[in-house]
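Missing here: one protein chain of the complex. Every other protein chain is in place.
The block that comes next holds subunit A.
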Amino acid sequence: MNLASLVRDSARRAGGDLAVAGPDRSVTYDELDRAADTLAHLLRDKGVRGTDRVVIWLDKSVVAVAAMQGALRLSAVYVPVDGSGPSRRTARIARGCSATVIVTDSRRAAELRESGEELPGLLVLDGLPGTDGRPPLPVEQPGPDDLAYILYTSGSTGEPKGVCISQRNALAFVEWAAAEIGATSRDRFANHAPFGFDLSVLDLYVAFRAGASVHLVPSEMAYAPQQLCAFLRTERITVWYSVPSVLILMIRDGDLCEGARPPWLRVLLFAGEPFAVDYLALLHRYLEGVRLLNLYGPTETNVCTFHEVTAEDVAGGEPVPIGRACSGDEVWALTPGGRRAAVGEEGELVVDGPTVMAGYWGRGAQEGPYRTGDVVRVRADGVFEYRGRLDHMVKVRGHRVELGEIEACLSRHPAVGEVAVLVDGSGMAARIVAVVVPAGPPPGLLALKRHCAERLPRYMIPDSVLTVAELPRTRNGKTDRQALRDTLLQPSGSRT
């Protein structure tokens, strides 16, 4: 079994069943199977062979899914890039992983050509291509250690990091999730996360494995609460997976916890950041009978622990734990002294097992267990509680952001002397604040936004700029972020 055969097998079992409903069109399993074969041909015509990288830069759509499947059928490695991101970042990622081709549409292809960046071949698709009568290519059978896809995440040094996921890595998670959810062909999965974000792996592949349908939420709708609640009902979603920020928005500004309960919904999963317990309690009460699952894991390990929310969890007023190991992984906490944390102690969460990535692209293989940088506490019942980060990685509405990457980008602007980036507030109210020591006349917010928008994904663009004469330093010369926070930002919680 591999990520390509999941679709092919479901097409053989029930080819007429709905596979993907996208903003562009809907396809049955038979249609997706044929589209994947066509895409495999087109990619092969562009020179793609097994293990080559195929960057996919498209809106969330059936075409994008078919392109991913087409690459997998050649045993190639797909690299999904944020459809709303800048062309320069796409080009840089393609160069970084020596991609053979970028699959995109004509508008984005024009942007890529205008960017002046060095480009690989382009496969331009403005819709699902029709079959050209060629018989399907012989099936390539990837080995378990062959890479399936690469997900790029924010890197602290200023360059995004490519997390390489093998067939084995992905399938270990998909198998676990399918069993835990009890997915069947009658399920209707929502896909909220962008394809470049690992939450989408559950939506797509657990659905394909079960022969269920997956319903794509267009990216423009991603934070529109009323539209999302309407989507949940009209698409008759049975399994929903998103970051907590989005669910809170749907509770607060939509009608998720009012009026008619979404009658088909049976499992609701969330991951990426802690869930404010007041809202979780509301959800638990309102959606009685719907399973609520907290999934945890950095992109590097996919999901390695999970916890099913209980009435006791939400009654306590404490954040719900991240739970116990899953997906066949072993998970423990390492104390600063280097031993396994005992009950009640804190330590860095370490993961070993089948979901741990093959490595970062171009930086050698991952050897042994993966250290997450997340600090956890071990509860008496063996369950882990999330406590915080060891470094400057933050979550902005569930997106993983290295402040250093934004700082590196801003520091390349000619008007910026020194810069430190902070996040003010949390959840939906989180704002990225750039604190700038100007190199001359102070740069305006729009100038800095435009500079960043050409290089960073949209969720990493600063919301505001503060100009200061100098940055406070710690004794060893590093920027004193805490002092900056204390002097510049309002006390946390005062913003709404």
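One rule holds in what follows: a residue touches a chain if its C-beta (ideal position, glycine included) is under 8 Å from a C-beta of that chain, and two chains touch if they have at least 3 such contacts; residues count from 1.
FYI, contacts and distances are computed from a predicted model.
According to UniProt, the chain absent from the figure is "Carrier domain-containing protein", selected among "Carrier domain-containing protein", "Substrate-binding region of ABC-type glycine betaine transport system", "L-serine deaminase" or "Glycolate oxidase".
When the full complex is taken into account, the listed residue touching the unshown chain is A:Ser84, out of A:Ser84, A:Ser185, A:Gln366 or A:Ser411. Among A:Pro136, A:Gly155, A:Pro218 or A:Pro438, the one in contact with the hidden chain is A:Pro218.
When the whole complex is considered, the residue among A:Val124, A:Leu137, A:Met428 or A:Val468 that touches the unshown chain is A:Met428. The chain not displayed touches subunit A at residues 23, 59, 84, 86, 218-225, 227, 230-231, 253, 397, 428, 444-446, 449-450, 452-453, 458-459, 461, 463-465.
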